[in-house]
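A single protein chain has been omitted from the complex, and every remaining protein chain is retained in its original position.
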Amino acid sequence: MAVVFEKPHALADVPFHYCPGCTHGIVHRLVAEAIDELGVEGNAVGIASVGCSVFAYNYFNCDMIQSPHGRAQAVATGVKRAHPENVVFTYQGDGDLAAIGTCETVHAATRGENITVIFINNAIYGMTGGQMAPTSLPGQITQTTPYGRDVKTAGYPIRMCEMLSTLDGVALAQRVTVDSVKHVNEAKKAIKKAFENQINGLGYSIVEVVSTCPTNWGLAPADAIKWLQDNMLPYYPLGVYKDVTAQQGGEQ
Amino acid sequence: MAKITINESLCKGCEMCVNACPKHLLELAKDRINAKGYHPSQITDQSQCIGCKSCAIMCPDVCITVEK
Partner (left out) sequence: MSEKVLMKGNEALGEAALRAGCRHFFGYPITPQTELSAYLSKKMPKVGGTFLQAESEIAAINMVLGAAGSGVRAMTSSSSPGISLKSEGVSYIAGSDVPALIINVQRGGPGLGSIQPSQSDYWQATKALGHGDFQLFVLAPSTVQEMADFVALAFETAEKYRMPAMILSDGMLGQMMEPVVFPNETEIHEGDKSWAACGHKNARKHNVVNSLYIEAKDLEKTVVERYERYEKVKANEQRSESYLTEDADIVIVAFGASSRVSRSAVNAARAKGIKAGLFRPITLWPYPETELEKIVPTAKKFLVVEMNMGQMIEDVKLVVGGRKPVEFFGRTGGIIPTPGEILEAIEKM
């Protein structure tokens, strides 16, 4: 018998601090597998953001920089401009990327910064205990929307992939999820492509991963998956919002 | 012929693997807890495993190794 599945090399051999059933771990593995398969661990520099994934610098075996809240893509820009040969990725949650870091996100994207962005959208601030995120759904109950997110006062959720897909600098904007084996495999392909695009010098690639937060949603992991399917996916449709390789006639 | 190995010390008993197994071969070991305080996942009948990797693919803590 041969080993057909094991922890990828780029993933550090340490336990994750994430809550039971939190899908961060799945996405970490997919990123590490992409790094392994492309053989770029030695050149990779990851930028950890602020939020639950702040400790990502402990979980990847490549070089890592921990960034201020929201600034991961500015930090990534600095690394990439200094070392174009490096494969630079950010790993950010919804609060980090789509609230405090919106400016850095939009401008890294419109500059066509040749980086890979992994965006975890779980519609809540996990690390601080479940406050409203920019992606929290209308009516969603969080610590700071105890009566449900009222769009009249708290505004509407932001769809980042759709918004970023309008920018010329973007090579890939794709939304995936990790609620099932099929979707995890699709997410893997998207993440790998986002790294390949960088290696091929195509510019900014973002993969938004619709994810769960069982603890702060107040649901068991299996119920959180169901909530994601019933509530998140209708608001955040999966799909490829922009793909320059497809426009160039490449494989989809 | 396939075999899965679960690193019980990393398991948080989230049951993502239990729900993912198409052959319903996984369960939480209610008779023991690991150092983290969780009932770890265990396989009920290794001989029935088809090595589809579904459990490993859905495991958020990357504690499952699959051989085939």
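Note that the chains take the letters A and B in the order they are written out, and that residue 1 is the start of every chain.
Here is the rule we go by: contacts are C-beta pairs under 8 Å (C-beta built on N, C-alpha and C of every residue); 3 or more make two chains touch, one makes a residue touch a chain.
From a predicted model like this one, the values you see are computed outputs, not experimental measurements.
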As a test of the contact rule: which chains in view would the missing one touch?
A
Please pick, from A:Asn61, A:Ser165, A:Gln198 or A:Thr245, the residue that touches the omitted chain in the full complex.
A:Asn61
Looking at the whole complex, which of A:Cys52, A:Val75 or A:Cys213 touches the chain that is not displayed?
A:Val75
Would you indicate which residue among A:Asn86, A:Thr116, A:Asn216 or A:Thr245 is in contact with the undisplayed chain?
A:Asn86
Identify the residues of chain A touching the omitted chain, counting contacts across the whole complex.
41-45, 47-48, 54-55, 57-58, 60-68, 71, 74-83, 85-87, 103-104, 106-107
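Just so it is clear, only the chains that are shown with their structure count from here on.
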Euclidean distance of C-alpha centroids - chain A vs chain B, Å
26
Please give the residue numbers of chain A that touch chain B in the complex, ascending.
1-7, 11, 15-16, 18-26, 28-29, 180-181, 184-185, 214, 220-222, 225
Residue ranges of chain B in contact with chain A within the complex:
1-3, 9-10, 12-16, 19-20, 36, 38, 51, 53-54, 56-62, 64-68
